[in-house]
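Below is a slice of the complex: some chains, not all, each in place.
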């Protein structure tokens, strides 16, 4: 039997967990996971509760209605989801395909519980990878002039397949506000630096010029402001004066794959709550 | 106002969190922290709940009695504690004093909320450090013959001051079963290797001989079996062929301090549950 997952944020107050757990217990649910966090600066309570639906006395449609009384009482923002409600994910990819390969292989291996109905390509390299694995792919020739038009075509494809997660796997085009508006906290990007250091283009070149001893990668949700969205995950690797720019790029690729795949996994498992341009990761 | 902390383990069953949180809510407590974990192999539920006692309607003595009904219902093993119930910790130390220094400095700085009434020394180096910081110290001349007698004297000192945490900071004597029996899961040792590799004496020598590329340190609760108790924390650092045995020891010292101090912190914050010779760290 699948699990239900509630992600909740609200002002902190006595009785929240009691009310939540009573609600689940009352209808005969067994809590498999409960994580909570309080941000004392803003007095905000966050929780993620996951319970098994076996013998749960409410069917899925009835849960929100029955839960709304508690939610209203505590002024909760909440999202309800189910573990068998598989997310439809699309990967946007361009010339560098290491992240795309990594995602596909994890998907094939069963590491990601997700649908991957197609891939958006803006470079033949990506198209080729998709074809190796027999995954449908739409290739766009994009440039500064046609980019809004292309976005519209992409958007149509996404809507048609009910896509609710976009992964920018070293995608090289900046998305428009209009596009982003359709996917709030549903676009994950990998930036090849340790943000907020080295924002924008050529982060490895910037890192190399600065002579850092560690390079990093950052996965984050895409917001209007470039490379400034809520950070989901970061990781680093040591470099030295012996490492050329080429070495930095090679080492960085391994980082990018790891950091992006962790972000995808947490998103798919509904473990991420966004607030104040930050993330709570209930891992 | 201080917090109350409940550490609980019991067979997993529906309604545990509901009953726990209701109990706290009913008496007007505000949960500040709730962590839980289920071990599906043994179907065991673990939790750590921390709530503020401000306006809590039960006084401290009444809590266990009132809670016992729930505890019995769910066959819980539980321990109740309060954040203003300061632990009395003693450090056992010998020739190498880097961990001792580290603990004292963290203590002086307020990182550890703990009493440190005295230090047990079996080497003049340790005695000297204690004196630098005006901490009472008892120095014992210990050898293979008198060790049980010395242990008894140490035990008397510990009992007198109600010591409930012993930290072996590179202490070089193996404690007897009788001694350990008095402090179950209350003796933290630092072993200077990545356990279970390099058990026993001279782990750096062993690591050097094996040619490892990474060395480690492990903090664990002391049990009868040498270096085989529940692991609390581990960390590592890279080494290379350039590192001599002396370098390994130098690098390792930094590790030992970090790994031991994390274990002490978690213990003091009642964040550790031991089961099956493993630890659950509710951090």
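Each chain gets a letter, A and B, in the order it is written, and its residues are counted from 1.
Just so we're on the same page, a contact is a pair of C-beta atoms (placed from the backbone, for glycine too) under 8 Å apart; a residue touches a chain by one contact, two chains touch by 3 or more.
These numbers were taken from a predicted model, which means no experiment stands behind them.
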item: Given 2 visible subunits, total identical subunits the whole complex contains; value: 4
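Convention: only the chains that are shown with their structure count from here on.
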item: Chain A on chain B, rotation in degrees - Cα superposition, rounded to nearest 5; value: 180
item: Distance from chain B to chain A - Cα centre to Cα centre, in angstrom; value: 37
item: Complex interface listing, chain A residues touching chain B; value: 12-18, 20-22, 24-26, 28-36, 38
